[in-house]
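This is the structure I want to talk about, given as structure tokens.
One protein chain omitted, others in place.
Showing subunit A:
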Amino acid sequence: MNNILVFPMVIPIIAGVSLLFFRSYPSIQRWSSFISLLVVFFISIGSLEAIRRNGIMRLDFGGWAPPYGITFVGDSFAMLLVSTASLVSALCVLYAAFAGDKKREGAFQYPFMLLLVAGVNGAFLTGDLFNLFVCFEIMLLASYGLMTLGGEKKQLTEGIKYVLINILSSWFFLLGIAYIYGTLGTLNLAQLSQRIAEAGQPPMLTTISILFLVVFSLKAGLVLYFWLPGSYSVLPTAISALFAALLTKVGVYALIRTFTLLFYHEPGITHTIIGWMALITLVGGSIGVIAFVDIRKVAAYNVVVAIGFILVGLAANNEIGIQGSIYYLVHDIVIKALIFLLIGTIIYLTGIYRLDRMSGLITNYPLLGWIFLLAALSLGGVPPFSGFVGKLMVGQGSITAGQYFLAFAAFASSLFVLYSVIRIFLNMFWGQPMVGKLKQVHLPFGMMVPLIFLAVITTALGFGMNALTPYVADASNVLMNPEIYIEGALENE
């Protein structure tokens, strides 16, 4: 019965590999990848409900009982992210389908996107540290492919930097795995947690935890975000939205997982460092969002700020802070996809990257303008949209933990974020229209559909946050009480 856990990873892989044989049929590529991601979404929603009712699900591959075999462990936190990620990537594929970039579609764009989602979902679900590494690599190899697809000069040079940074961080990941296997003799997350708890996390293990902190920070863009704005801003729209929504979030997921399940015994050291790193990220990201007039860069720095914000909740290390982080993580996957799709659509329509070179777009494209305003408000955390609850709870958690300075920085950064997107709105959408109604580039309604869906989701999440509450409560309950996870992941019935 628990076989259902493998579907979020296996369906995209099967779909992706079979699509390799349909290279010259773009419509088959488009629709089957969209449908397979939708199927993954519905399966994961179903399993989310099942997990809430019956507790953690586990799948032992090949019938090898843990800790000997590789396991997939689905708890509410992982499944919540799997369902959000699948839905958002389905919408990104939908956008790509309507944008219809012939060159990239012929170069296996959709199989790469599907493999990326497979890697992401696998990373969320796996219960084994080495398997996490493998899933990261699947995701990264697909992202290398997407990064350089099309082969424009800028993409290639940025691609080299991106690949190099990620090879290095994967190297550090393997290094950490080697050390932790050498000291504890296991790689199963639940068993690692048990053994670390027995040993009481001596300084040696705390040092290893810092190694993991560096690795996952590099993936998430926490402090080590220098590679992010350059590489995200050379990508085509749908792919950049997929990257912004998913890639960094996997790093954040790994950070939250390792520092609540494994290395939670020395919060004075590890969580304080995370707090400082979150602070630096918030400040650096806030400077970035207001420093650039290139709207792609503004959007990329918005990703950075959000990462800092989510980790403020982890640094608080209490139930309400973690809950806030989970809410915000879900919200952020949706809203980053929406913002990147909007920015990409603006560039598609006008061909202009600078926010001071355009005005009056709302006269030409009213619906796009209003969706942009809605996205801007949601990004800034204005109620009733979905960012509000996450921000509120992260702030509460931070204040409960006595980290007033961090709470202040988090909320100040929200103002910068709000300012940065409202500035784009005021400059580009308001004012004198620069293009006449007759000369404007036609905006196909198909491209608007995913935008409308994402806008509806962020609004619905804001109004209907209560629907999400039981799942988030369950997720944070498991995160704050590692013994529940251990029991679910190790016990044989």
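Methods note: contacts are C-beta pairs under 8 Å (C-beta built on N, C-alpha and C of every residue); 3 or more make two chains touch, one makes a residue touch a chain; residues count from 1.
Assume contacts and distances are computed from a predicted model.
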Protein name, per the UniProt record, of whichever chain is missing from view ("Response regulator", "Acyl-CoA/acyl-ACP dehydrogenase", "Thiamine transport system permease protein ThiP" or "Na(+)/H(+) antiporter subunit C"): "Na(+)/H(+) antiporter subunit C"
Of A:V17, A:I35, A:A178 or A:L415, the one touching the omitted chain in the full complex: A:A178
Touching residue (missing chain; options A:E49, A:E137, A:E266 or A:E319): A:E137
Touch with the omitted chain, as defined above, among A:V17, A:A65 or A:I160: A:I160
Interface with the undisplayed chain - residues on subunit A: 130, 133-134, 137, 141, 144-145, 148, 151, 153-154, 156-157, 159-160, 163-164, 167-168, 170-171, 174-175, 177-179, 181-182, 187
